[in-house]
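Let's turn to chain A:
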Amino acid sequence: MTQLPSIRRDLAIALLVCGLTATTSVAAGTIVDAHNHTITASAPQRIVTLGSFTTETVMALEQGDRIVAADASSKGLPGAADKATLGYYRAIGAEGVLSMGPDLVVGTEAAGPPTALDQIRGAGVPVALLSDSPTLDAATHRIEALGTLLDAEPAARSIVDRIRKDLDKAAALTPATPARVLFLLSHGGGAGQMAGTDTIAHTMIELAGGTNAFASQEGYTPLTPEAALTANPDVILVTTRGLAALGGEAGIWATPGLAQLSRDKVRLVSMDDNLLLGLGPRTGEAALALATHLYSDSATSP
Partner candidate 1 sequence: MSTARLSTASPPIRSRDHITRVASGLLCLLAVVVGTGIGALAIPPSALASILADTVGIDIFAHDTTQATVLWAIRLPRVLLGLLIGAALSVAGVLMQALFRNPLASPQLIGVSGGAALAAASVIALLPAAATAGTLGAFTLPLGAFTGAVAVSLVTLRIGSRGGTPDVVTLLLAGVAINALTGAGLGLLVFIADDAQLRSITFWSLGSLSAATWPIVGALALATSGLVAFAWHHRTAFDLLLLGSEDARHLGVPVEKLQRRMVVVTALAVGAAVAFTGIIGFVGLVVPHLCRLWAGPAHHRLIPLSTLVGGALLVFADTTARTAVAPAELPLGVLTTLLGAPFFLLLLARARRFA
Partner candidate 2 sequence: MTTPLLEATGLTVHRNGRTLLQDVDLTVRAGEKLAVIGPNGAGKTTLLRCLTGTWSPDAGSVRWDGQPLSTHSPRHLARSRAVVAQRAHLDFDFAVHEVVAMGLAPHSRVPHAGHLVRISLAEVGALDLHDRRWTRLSGGEQQRVALARSLAQLRAGAPDRARVLLLDEPTNHLDPAWQLQALSVAGRLATEGIGVLAILHDLALASSWADHIVVLDQGRRVASGPPIDVLTPDLLARVFRLEAAVVPHPHHGRPWIVPVHPLIAPTRSPNVHAATP
C-alpha cells in the first residue's frame, strides 16, 4: 500500500477488481479458501461463524437469521447476542459445533484447533477458512467469498461498492500533509502496544488518509517512551475498550512517553472496537468516520 492518496485509491480499485476476478473464476457457490480447500455450499440454512468479521459480514448480507452459533468475539455485535456461543474461535470443540446441526462453518484462517475443524469436515460439514490478512484487498475478497458461498453475490458487490464510495469520501477529506497517527492497543495490563505495519489498525489509518506514525516495525510492539517520542504523532488513536483499559484519558496522558507529548499538538481519538478493527462490511464507514475525526473535528468521540 502506498501512501499518496490518489494512487492509493486507484490501487485499491484495481485490487478490488482482481479480488472479484479471483473469486468468480470458479463456479458460483464454490470458493477456494485460505487453506486451498475448495468449498461448495448450496444455500446454507444453518451457518456457524467463527470470528467477528465473518459474523458481521453474514449479517450484512441479510442472512444473520441463518446463523445458529457464533464464537465469543462475535457476541459484541448488534444482533448476535441471542446466538449460541462457541467460545474462543481458536479453541472450539468439534462436538459442540456439530450439535448445532450446521451445513456450513465459516471462519478466519486462524480458527481452530485444526483437529477440531478436521473432525467437523469429517462429519460432512463444509468448513471455509478465509484469510485474515489485515489488508483492504483481503477484506473485500472475504466479503466476495462469503457472497459466493451464501449465494448472495449481488449483496456482496453492493457492500463492496459502498465501501469504495466511503473510501472516496474519506480520500476527499485528506489534506496535503496527512496526520501522523499512533494506534495504541491494550491488554488491560501494562502500558499497551503500538501498531506497526501489517496490522488492521495500520490499514485503517491509511484508508482514512493518515500516516502510521510507527511504520518502522511490523506487527505490535510494546510501548516505550523513546519509540513514542520518535513516532511524534499528531493523533493518538485507541478503541473504546482500549481507552478504558489504559485508564481513560487521564491514564493515557500519564503514561511515560505519551506524557511528554505536547497536549496542544496531539489529540486523542477513540472509536468503537468492532467498527474500527472489524475490517468487515463497515470498513468504508469506519475509514470515513476516522477521517472525519482526523480532519473535520478535533474532539474525542465514543
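By our rule, contacts are C-beta pairs under 8 Å (C-beta built on N, C-alpha and C of every residue); 3 or more make two chains touch, one makes a residue touch a chain; residues count from 1.
The candidate set was assembled so that all candidates are chains of the complex that A comes from, given by their letters.
None of these values were measured; they are calculated from a predicted model.
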{"item": "Selected partner (touches chain A in the complex), from 1 or 2", "value": "1"}
{"item": "Parts of chain A lying in touch with candidate 1, wherever the complex brings them together", "value": "35, 69, 72, 84-88, 90-101, 109-110, 112-116, 118-119, 122-124, 185, 187, 190, 193, 219-220, 222"}
